[in-house]
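Omission of a single protein chain aside, the complex is shown with its protein chains in their original locations.
To keep things simple, chains are lettered A, B and C as they appear, and every chain counts its residues starting from 1.
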Amino acid sequence: MTLRFGLIGTGRIGQVHAANIARSEEASLAWIADPFIEGARRVAETFGGTATADPEELLGSGGIDAVLVASPTPTHVELIARSIELGLPVLCEKPIDLDITRVDALRDAVRSSGVPVALGFNRRFDPGFAGVRARVAAGEIGGLEQLTIISRDPSAPPADYIAVSGGIFRDMTIHDFDMARFFLDDVVEVSATGSAVFDDGAREHGDFDTAVVTLRAASGAIATIINSRHSAVGYDQRLEAFGPLGSLSVANAPTSLISLSTAQAVEAKPPYQDFFLERYAQAYVDELHAFVRLVRGEQSSSPTFEDGRAALLLADAAQRSAVERRTVQVEPAA
Amino acid sequence: MTLRFGLIGTGRIGQVHAANIARSEEASLAWIADPFIEGARRVAETFGGTATADPEELLGSGGIDAVLVASPTPTHVELIARSIELGLPVLCEKPIDLDITRVDALRDAVRSSGVPVALGFNRRFDPGFAGVRARVAAGEIGGLEQLTIISRDPSAPPADYIAVSGGIFRDMTIHDFDMARFFLDDVVEVSATGSAVFDDGAREHGDFDTAVVTLRAASGAIATIINSRHSAVGYDQRLEAFGPLGSLSVANAPTSLISLSTAQAVEAKPPYQDFFLERYAQAYVDELHAFVRLVRGEQSSSPTFEDGRAALLLADAAQRSAVERRTVQVEPAA
Amino acid sequence: MTLRFGLIGTGRIGQVHAANIARSEEASLAWIADPFIEGARRVAETFGGTATADPEELLGSGGIDAVLVASPTPTHVELIARSIELGLPVLCEKPIDLDITRVDALRDAVRSSGVPVALGFNRRFDPGFAGVRARVAAGEIGGLEQLTIISRDPSAPPADYIAVSGGIFRDMTIHDFDMARFFLDDVVEVSATGSAVFDDGAREHGDFDTAVVTLRAASGAIATIINSRHSAVGYDQRLEAFGPLGSLSVANAPTSLISLSTAQAVEAKPPYQDFFLERYAQAYVDELHAFVRLVRGEQSSSPTFEDGRAALLLADAAQRSAVERRTVQVEPAA
Partner (left out) sequence: MTLRFGLIGTGRIGQVHAANIARSEEASLAWIADPFIEGARRVAETFGGTATADPEELLGSGGIDAVLVASPTPTHVELIARSIELGLPVLCEKPIDLDITRVDALRDAVRSSGVPVALGFNRRFDPGFAGVRARVAAGEIGGLEQLTIISRDPSAPPADYIAVSGGIFRDMTIHDFDMARFFLDDVVEVSATGSAVFDDGAREHGDFDTAVVTLRAASGAIATIINSRHSAVGYDQRLEAFGPLGSLSVANAPTSLISLSTAQAVEAKPPYQDFFLERYAQAYVDELHAFVRLVRGEQSSSPTFEDGRAALLLADAAQRSAVERRTVQVEPAA
């Protein structure tokens, strides 16, 4: 039986989910909601389903088995709350919210509801990162001692987005915090350093465009996250897991098998993929599949509400660390 | 308006075409024919269309705009002949036939019909090979002087397939002959060396499992094709174009971005893709698209019946060269 | 005219310098001192010069033009002091001392003497690192925004060495601090995280075997140093300079041009060079040459006493940061 989805939000990431739902043999697109009704209608025409401007109509339709929340961040808490009230499992884009108090206010309801709430940490489903994690778990490099995550977006967002983004740690690094937790679930200390080197928007709003975060785990393992809001070579997404027996690395995804060698330079390749929609195309497909399994009560690797909260706690700690110039202690997730 | 396809043959390559036709916005799958009617029915169920055991029913249905021939090689000439008789454009899997006299017998009919006949030389549509060709044409390495094609299948086919295959040059190298012609359209000499080193089937049927072919163009440029019927690392498909300003290379397609470094070996990656269905997945999509354009009378890069014939002439020349131990002259295609 | 060297200390690094002096056309080995007289004698036999157990005899011999100090760290300050007293230029292995107060006590004497004192930060002369620095300076990647230094020794030193080493930051990271300063001369903040994950010696002596340091420059640029006391793949020495136009990277040095591809793994290479004597063989040669130029009063890139002091200040700050869990401010070198 296919899972009938209600999709809320039809921006670029909503459209990716719509296409993946439509292509999946396990899912179908039943309702699409977006206050910008034109967006909802266009998705409905392309991938099927009923369009509405009102998420409430979607939630109350009786025609859906699960909700995919891809609307703006400030709406997430309310939509998750309503969905679990109605007993509808939710796959919500990250972050849950920029404000930990709002997340915590929702926490008990999620826990007591027993309704599955998954967070859209898509990178966990990337074959590269997931593969390295599985091979680390299989002991290929021994116990994990160091984790290095390089994560650079192609270009800085507009200043008015920066203004409401919650800052680089909550907006961008949040993915890297989750990736660090994917490998190390016992982080106890956060040290962050940030700079506004090139982006006027970051400078204007007291944010950073360049940042490095160090996470220490109870085990003693150390994760390092290196971020920049821009990258001339395309989306820069690398990882190295290091242990006593060696290392496992994930390289940037090539866009071509072609290399050029001349008298000026040899083995030169074209730049990397532009951004996350291309780089993580397969991850979004696998993320959806994992969520379907979660809803069905099968073994699933979907990150949970608690994972979303834990990543936000690390982001908050990093923000505090960068501003107060000190290491911040955190409770490892239960 | 979508092009309604009649698909003849539902083996593994037929299934790839069925899926691509079904997914294309420019095409639809109208009829499927296979004497093994179960195969035709399964494709029809998955991708739509009417199933029949009889290709004639498909051709005469009036419900198709083009024919995709993916049936066994001995049926190709007859099916092309019938299709053009009916004015139906054909995309035919390679080779046209193993016997040049049968190809030549069909040649005039194809030419005089004015009906588009395209050959399934899928590799021309691989983004790597097509990209190198375009960049060579753009002058990035100057005039082409040498072309090196390494092409190794994962494992030798069964002996009874070898028996009817027409030999390695007509069966396997045919793709590489077309690739050489994709870059060099003025080949005038063929020198081939073959061995049966490891495969009993090849030995038994007087065929080769290992071969090297050298093609000399009128321009003086030399292409080298290096073949093996087996490859432990997966499908081995590489190319290097060399000119006065440097070289453009196509590497094997990685199956993962992960590499492992230990005390035994560093930067070790998992083996390459298994075979052509994975390696050339995108090429099959682009091949279909080019054929649709050809049928529509638009600018198209589809290889033609003449390309299929020219590749077979090179294969015949290579077979003669390897057996007679001499360089064989060929007429460059008009 | 060749520069006559007095070499003090004939351990493995002293022997490297002896060989390089002997091979250089600009230098000769005149005196060799080591309390372990057998070591001095062996070097003298191989490379020429007079052996003595007493450095004073070497310094007072009147037969040398410059001193190369390769003796244990606690002797450095005294030997530099004596050398400059005698007007003899010194090339001293890093660090000047583990105690900044002893370094500062020597500082005025060095400055007022006008005698060249160079520090053995060999990595500055590595063609890879020096090349990246020159290309960054030439503007190839725009203004430097991030610098990532990965530096892992092949294996942890014995516990009794750890006991007197001054800790990982003063003993091992000191090279990376200098490398960071080689690129960024305006570091103002240091944040360090350390762990003892695998080495009992480090644990026993309150030291770290695993560390990450973040340095913030006045410009806003951020350097990250990733250290481990062990590395299964061999000496791990990488660097990435990142700017608005792209990045320049230094890879680990291959020990072979051979790669192996099998059904298990493809493109696998042998492990990297074992340690610094191999990895930085050329750097030691170029370091000597630069010192000769410094002594001659020519344009030279030799790191100075002040560079040695500045690196130690960063090491002290890192130690404090790691222990006190806070960012430590430093004065950028004048």
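Heads up, the rule we're going with is that contacts are C-beta pairs under 8 Å (C-beta built on N, C-alpha and C of every residue); 3 or more make two chains touch, one makes a residue touch a chain.
Since this is a predicted model, take the numbers as computed values, not measurements.
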Of C:L260, C:L277 or C:V330, the one touching the omitted chain in the full complex: C:L260
Identified contact with the non-displayed chain, of B:R135, B:H230 or B:R320: B:H230
Selected residue (touches chain absent from view) among B:I37, B:V77, B:A109 or B:L245: B:L245
Sole residue of C:V77, C:L184, C:V233 or C:V250 that reaches the chain not shown, by the stated touch rule: C:V250
Residue touching the undisplayed chain, where the options are B:T75, B:S113 or B:S195: B:S195
Touching residues (missing chain, whole complex) on chain C: 127-128, 131-132, 135, 140-141, 245-254, 256-263, 266
Missing-partner contacts on chain B, residue numbers: 145-146, 148, 150, 152, 189, 191, 193, 195-198, 210-212, 214, 216, 219-222, 224, 226, 228, 230, 232-233, 242, 244-247, 325-327
Sites on chain A contacted by the missing partner chain, in the whole complex: 232-234, 252, 260-272
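Keep in mind that, in the parts below, only the chains that are shown with their structure count from here on.
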Pair of chains joined by the greatest number of C-beta pairs in contact: A-C
Centre-most chain [mean C-alpha coordinates]: A
Euclidean distance of C-alpha centroids - chain A vs chain C, Å: 41
Distance from the mean Cα position of chain C to that of chain B, given in whole angstrom: 58
Residues within chain B bordering two or more other chains: 252, 260-263, 266
